[in-house]
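Questions regarding the structure given below will be posed in turn.
Our next item is subunit A:
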Amino acid sequence: MATPHSLHHEGPQKPPPSTTLPLRQHPQQQPQPTQQTVQALPVQPATGLRYPSSKKTIYDRNINRSKTAELSRAAFAYLFIEMIGYAQRRVKGVADLEKRLNEAGQPLGHRLLPLLLHRLPSPPPRPTRILPLLQFITTTLWRHLFGRPADTLERSAANAAEYMISDNEPLVSQYISVPREMGNFNAGAFVAGVIEGVCVGAGFEVEGVTAHGVAEQGGGEGGMWPGKTVFLIRFCAGVLEREEGLGKGM
Partner candidate 1 sequence: MVVYSFYIFDRHTECIYSRRWIPTRPLSASSKTIRPQSGSSITSNGDTGPAVRKGFSKEDDAKLIFGTVFSLRNMVRRLGGDEDHFISYRTGEYKLHYYETPTRMKFVMLTDTKTNNLRVVLHQIWANLYVEFVVKNPLSPVEHPGGIGVANELFEMGLDSFIVRIIQSSNLSPFNTNDNTEIRFSSLNTLN
Partner candidate 2 sequence: MVVFALLIINKAGGLIYNREFHSGLNKLSSNDLLILAGTFHGVHAITRSLTPHRWLPESESSPAGKATGIEVLESSTFRMQCFQTITGTKFLLFTEPHQPNIDAILRRIYELYADYVMKNPFYTVEMPIRCEKFDRGLDGFVKAKA
């Protein structure tokens, strides 16, 4: 019991995980804010947001409505171009740019965690151990975002706090040719941000999640997977301590 409590103090710079938890535990309450939004409509006209005249906003729809829906890959590609262009505007280098993309991905992870947990056949409680969390990321989250599970999940041999998820062909960098002057920029930084959002949202503080291109050598031109990317997750010491404690308690 003491472990989650201490967590709140450990990461004051991150949004408290408790903000996402009530959503998951009481999904039925979700329509409530919606009602307010719709009622507030006539008071605030021209806000730039357009509401359908039937007052059926995205919040009025069933939460599972878009469960199996697919999005155009091109639409995402063009949106992502604009995101990178926007992020590139005020940055001073590749590391800065990756950081901004990472930050752009974090809120997505925060929101996806409760939604995807809710949609699971028998909604489990949020993952409390590292391995179930990572499996949730490599299967449920990956399937939701990219339509397939991640390729591998490994634990770093050198550092117990480091885990690696690899994707042979990340969708986000499918169309991207990185110019030479950009060095080792990897558009997977955005996905790294999503992973970070999920981890933090589930109460696993991380020191950082980063994306690294690791083109395989040999096997023809540039290897079989020229775009292969590894997402390196570094958990905070507190998470490992808790994991140890939970392991003993079992």
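For this structure, a couple of remarks:
In this section, contacts are C-beta pairs under 8 Å (C-beta built on N, C-alpha and C of every residue); 3 or more make two chains touch, one makes a residue touch a chain; residues count from 1.
Candidates were picked such that all candidates are chains of the complex that A comes from, given by their letters.
Predicted, not measured: the structure shown is a model, and the values here were computed from it.
Of the numbered options 1 or 2, all belong to the same complex as subunit A, but only candidate 2 touches it. Subunit A makes touch with candidate 2 in their complex at residues 74, 77-78, 80-81, 84-85, 88, 175-179, 182, 187, 221-222, 226.
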